[in-house]
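For this depiction, one protein chain was excluded, whereas all remaining protein chains were kept in their positions.
Up next, chain A:
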Amino acid sequence: MDLITPDLGLVFWTGLTFIILMFILTKFIWKPIMAAVNKREDNIQDALDMAKKTKAEMEKLQTQNANLLKEARIERDDMIKEAKETSDRMIDSAKGKAKEEADKIVENARVSIEAEKNAAVAELKNQVASISLEIAEKILREELSSDEKQKQLADRFAKDINLN
């Protein structure tokens, strides 16, 4: 029967010892252990979060890089296209100018040739006229060298006049 009868002394000592033990253990054991465990768990959690964040950032950066690359490529293509257009335009305009210049030269040449020709023709005409006069003079001199011949001529003229 006394096996299941609580004993005042032991109840007192157990209560006292347990409460003192609880305070000592809490202060010197549980708190440091729990603090260390929590700190470590927090650190692990932080590290995991950081890894996740870094991964997300990496992905973002990669997408950004890809976008940048794509933009750069588009820009490069644009630049090439523009440059080609510019060069084409330059070639075209150069061609046009050259043709114009050539035309102008040809025209000038033609004009001066024409002028030269006209001058030459005029010169020739003058020459021809003077030569004709000389010839006419010579012929006249010949025709009118004798009285007879003068008479014949006068007759021809007279005939002509009759015809009119």
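We adopt the following convention: a residue touches a chain if its C-beta (ideal position, glycine included) is under 8 Å from a C-beta of that chain, and two chains touch if they have at least 3 such contacts; residues count from 1.
In this text, contacts and distances are computed from a predicted model.
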**Complete:** According to its UniProt record, the missing chain among "ATP synthase subunit a", "Spore germination protein KB", "Transporter" or "VWFA domain-containing protein" is "ATP synthase subunit a"
**Request:** Write down which of A:T17, A:Q62 or A:S146 is the residue touching the left-out chain.
**Result:** A:T17
**Residue among A:L25, A:M58, A:A72 or A:L153 that touches the chain left out of view** = A:L25
**Item:** From A:M34, A:V111 or A:I131, residue that would touch the chain that is not displayed
**Value:** A:M34
**Prompt:** So that we can see where the missing chain sits, which residues of chain A does it touch?
**Reply:** 2-15, 17-22, 24-26, 28-30, 32-37, 39-40, 43
